[in-house]
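With one protein chain removed, the remaining protein chains of the complex are shown where they sit.
As written, the chain order gives the labels A, B and C, with residue 1 at the start of each chain.
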Amino acid sequence: MIQNDLPAIFRDYNPLEDKMFSLIDNDGHVINQKYMPTLDDDTVINAYKQMHYERIADEMAISFQRQGRMYTYTPNLGQEAIHIAAGMHIREQDWLVPAFREMGTLLAKGVTMKEMFLFYLGNEHGGSFKNANHTLPIAISIGTQLHHATGIGYSVKYQKKDEAVFTFIGDGGTSEGDFSEALNFAGVWQVPVVFTIQNNQYVISVPVKSQTKSVNLAVKSVAFGIPGIKVDGNDFFAMYLAYKTAAEYALSGKGPVLIEAFTYRLGAHTTSDDPTKYRKKEEETEWGLTDPLMRLRRYMEKKGIWNIDVEKLTEEYKQQINGQFLDAEQNKHYPHNEVFAYMYSEMPDDLKRQKSEYEQFLSWKENRR
Amino acid sequence: MIQNDLPAIFRDYNPLEDKMFSLIDNDGHVINQKYMPTLDDDTVINAYKQMHYERIADEMAISFQRQGRMYTYTPNLGQEAIHIAAGMHIREQDWLVPAFREMGTLLAKGVTMKEMFLFYLGNEHGGSFKNANHTLPIAISIGTQLHHATGIGYSVKYQKKDEAVFTFIGDGGTSEGDFSEALNFAGVWQVPVVFTIQNNQYVISVPVKSQTKSVNLAVKSVAFGIPGIKVDGNDFFAMYLAYKTAAEYALSGKGPVLIEAFTYRLGAHTTSDDPTKYRKKEEETEWGLTDPLMRLRRYMEKKGIWNIDVEKLTEEYKQQINGQFLDAEQNKHYPHNEVFAYMYSEMPDDLKRQKSEYEQFLSWKENRR
Amino acid sequence: MSVMTMVKAINNALDIKLKEDDAVVVYGEDVGVEGGVFRVTEGLQKKYGVERVFDSPLAESGIVGTALGMAVSGLRPIVELQFEGFTYPAFNQIASNVSRMQNRSRGKYTMPMVIRFPYGGGINALEHHSDSPEALYAHIPGLKVVIPSTPYDAKGLLISAIESNDPVVFMEPKRIYRAIKQEVPDEKYSLPLGKAKVIHDGSDVTVVAFGALIRECQKAIAMAEEAGISVELIDLRTIYPIDRETIRNSVRKTGRMVVVAEAHESFSVGSELIAITNEEAFLYLEAPPRRVMGFDTIVPLAQGEQYFIISPERIFYEIEKTFNF
Partner (left out) sequence: MSVMTMVKAINNALDIKLKEDDAVVVYGEDVGVEGGVFRVTEGLQKKYGVERVFDSPLAESGIVGTALGMAVSGLRPIVELQFEGFTYPAFNQIASNVSRMQNRSRGKYTMPMVIRFPYGGGINALEHHSDSPEALYAHIPGLKVVIPSTPYDAKGLLISAIESNDPVVFMEPKRIYRAIKQEVPDEKYSLPLGKAKVIHDGSDVTVVAFGALIRECQKAIAMAEEAGISVELIDLRTIYPIDRETIRNSVRKTGRMVVVAEAHESFSVGSELIAITNEEAFLYLEAPPRRVMGFDTIVPLAQGEQYFIISPERIFYEIEKTFNF
């Protein structure tokens, strides 16, 4: 089953044996020296800062939503190590095909918090990620995005481009037919796609154990003949090495890779959701002990490279993010043409007619006042 | 991965090691005494006769179609061992959820050749399998039927009935999202469903190796946490034991099972298809050597229980089948009410209106002559 | 009698049928512990157990396809799809099997199943959460498509849907899930499928609507009456099979019709209603029947939804234009 030309971690952490690839423990101790990547201190510090930025942005977004200044929001709390590690390996020319819970990776691709806020304020211009090269909009219809990633994989392979594709799905998403189809196509076509399952153990209110009887999610790769690995998603270094390995593998032309990033959704599903209805506070507390930011900080402290003034940094980020939110919030410009303008490359007569009829109504309404 | 309470053959023939369960070779030698079922001679003779009946019926259907007396037909040639072995384990109260290439199993359930012919003559009454208890119609939209089987599995489990569900799909069908979804639901719900993949190595013109990169198809069971086994589909005894084991397993309440029956589509996809366009004659000849009827006959000859006068039997079956065909062919009764009658449990006014408008047209036409 | 929202009335209908009939099971994404994202199934799992009210894996084709299997084998499944935009993964099961199994099996199997889902705009939602796909399902022969506009109707229609041996697509106007409160009988009652209801008599213009837009039409009617236009308001209640008789009687009387619905206007329930008035009341028509409907565009996100959502004012505008034609 396990091919010989697979990278070592895929062989050593065979999901069929239900192994999980982990490098540091909750206290920040290195538990697996063999695979520990050697990163220079700045890289690690920078990674921590990005995770921290995502955390703060998330918390602020939740609070803006609570203040009634924004519609439903989807928090990322607890899943930051995955997002930032991925972001560190997605190059300018690589493709990002997101689901809806990988904000840190989007930010790494050049998406701004202003855009994220605009999106959650109900403006399509937030969701288009105009300035993020090779980045698709957020995918809401679960599972469908994986096919897009596979198709892009075909494209870049066909065009002989040096580009990899990174795509994401949740644990629940693995139940959708599109998940299996897309991995199967990717296997047959041998395209350079890195699939990540963010297994945060919940599908809104439903625990992942009600989604499937497979021993873990990485093992599903066997059904499609592609390499798979289960990685500790709250361990920045494990995620870093997994993405490094996967990206190299994909870019070498060997085909797709499946990563299960095992994590925990520390927050609510969305700001409309109340997890106390379906899970115990103790469970949340327990998983809080595996917080990826905390683990990375402890590692840094042990290694003596912890030099971040968290309070100051938080203040700085808060100001920045707040500025972006205000910017987005003040953007009230939404002319009715926006509704019609992007449906087709050229507006068909029928849409023009509907638009002009609507304009007649608007002017009638204007005159009536 | 392999649970301890699995039946022995599932442990001994682990699809992860790409093993195939086989009991007799092409010459009819027993190659695996350990698992060879002890069947009384009559059972074996009877099985051969059923396989022979299916073969003859198939050949006649193809020739009726060639004579222009029937529309497109889907041959079963080469896959008879699977169908008859399954049929021998599906009891009256068990459910059969077919795809479209398991005629022998349908016949075992009580479907008549007359009905099969009626169906291919374009009459819905052929496809309804009225007298076959707990048998669903042929499923044409590939993959969808597996969900029906899983749903029935839920039903019988919920109602605490002593009923198992048998369902079929082709190798190509495993690429459809519904295949994965249905096996996944069945695993989560732990329902008594025996899933069979008839891997006849072709998906119309496309070889199965273009469908997936998985080492075999049985291994896909791993993705859903259910037991799977690859069985020599041209070996009647192996199929017999596989179904016996699977049915017992399912009925014991342990959940679903996946059987990959590895076989070869000896004939065309349908009578509209021309396999010479996409595969070599030599390949067909080579696979002809594994013909399940021939293998079983050789076994019987070696065992000294071969007492069938094939020519006589063939003649008898031909007459019988021909009678059924003529019966079906002469049935030209198809009143227009048939089009409307079964859409709803009670015909809605709107359909009544459409029907009566149509009748007005018919009488106008009548008067015009 | 209790005061109920539509959410409560639907919950109550489910409760009554679960209690009355062991064959009824309810499942879908988050319908168990959570009680559904809109809390429509709240409390039912506790009351009837995890075998009868349960969470399914996240796969709509699986939810609907397994329900077909249950329906042919003695159960009466009621499945919830989480939002209208997530019914499409199940489209193949619905269009290729659920709607066809009775005909395919020549009546050997019936299809006593209900597919429930919330639909429609006006809640400032993300994409796929604001659509009105009734025409898609109404065009598929073999289905019944039902949309209630009040808590009372929701309960009575849902009970009929559950008791029907035909597959019913039951679309719930999420915008008014909790917006309307009404006295609803506690005991069981049912309302016939396939029957529209005249909910306001009038003589000048017939307005046909359903679901959440009935409320908006009522506001528009008040404006119209102030302007001296007498409006007859028909709540369609069942989209297929459509109640031609009620439409015919009204339009023959008024000679004018305005259809109000949120779906994209092309190839819609509006188109069908105009066709019907032409077939049933051509000689009575005094003005071209009008569609006041959604544009042929994606429903915009919250900031743009004001343009898409149909206001009482816009309905009034069209009523007046039709009246003055």
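The working rule: contacts are C-beta pairs under 8 Å (C-beta built on N, C-alpha and C of every residue); 3 or more make two chains touch, one makes a residue touch a chain.
Note that this is a predicted model, so its numbers are computed, not measured.
S.K.: With touch defined as in the header, list the contact partners of the absent chain among those displayed.
M.R.: Computed over the complete complex, the missing chain touches A, B, C.
S.K.: Among A:Gln50, A:Thr144 or A:Gln201, which one is in touch with the chain left out?
M.R.: A:Thr144
S.K.: Where the complex has a chain not shown, which of B:Ile24, B:Ile56 or B:Ile142 is the residue touching it?
M.R.: Reading the full complex, the residue touching the unseen chain is B:Ile142.
S.K.: Have a look at C:Pro173, C:Gly194, C:Gly255 or C:Gly270 and name the one touching the chain we're not showing.
M.R.: For the chain that is not drawn, the touching residue is C:Gly270.
S.K.: Which of these, A:His83, A:Arg101, A:His125 or A:His269, touches the one chain of the complex that we don't see?
M.R.: A:His125
S.K.: If you put the missing chain back, which residues of subunit A would it touch?
M.R.: 95, 97, 124-125, 127-130, 134, 136-137, 139, 141, 144, 146-156, 158-159, 177-178, 181-182, 184-185, 188, 341-345, 348-351, 353
S.K.: Over the whole complex, note the residues of subunit C touching the chain we left out.
M.R.: These residues touch the chain not displayed: 85, 88-89, 91-92, 95-96, 100, 103-104, 127-128, 135-136, 138-142, 240, 242, 263-264, 266-272, 274-275, 278-279, 282, 285, 287-291, 295-298.
S.K.: May I ask you to list the residues on subunit B that touch the chain which is not drawn?
M.R.: Touch with the absent chain occurs at residues 71-72, 119, 121-124, 127, 140-143, 172-173, 175-178, 203-206, 210-212, 272, 277-278, 332, 334, 336, 338-340, 343, 350-351, 354-355, 358, 361, 364-365.
The rule is short, and it goes like this: only the chains that are shown with their structure count from here on.
S.K.: For subunit B, which other chain has the most distant CA centre?
M.R.: A
S.K.: What is the distance in Å between the mean C-alpha positions of subunit B and subunit C?
M.R.: Those two chain centres are 40 Å apart.
S.K.: How big is the gap, in whole Å, between where the Cα atoms of subunit A centre and where those of subunit B centre?
M.R.: 43
S.K.: Give, as an integer number of Å, the spacing between the C-alpha centres of subunit C and subunit A.
M.R.: 36
S.K.: Check each residue of subunit A and list the ones that touch at least two other chains.
M.R.: Within subunit A, residues 175-178, 210-212 contact more than one other chain.
S.K.: Quick check: what residues of subunit C touch more than one other chain, meaning two or more?
M.R.: Where subunit C meets two or more other chains at a single residue, that happens at 57, 59, 61-62.
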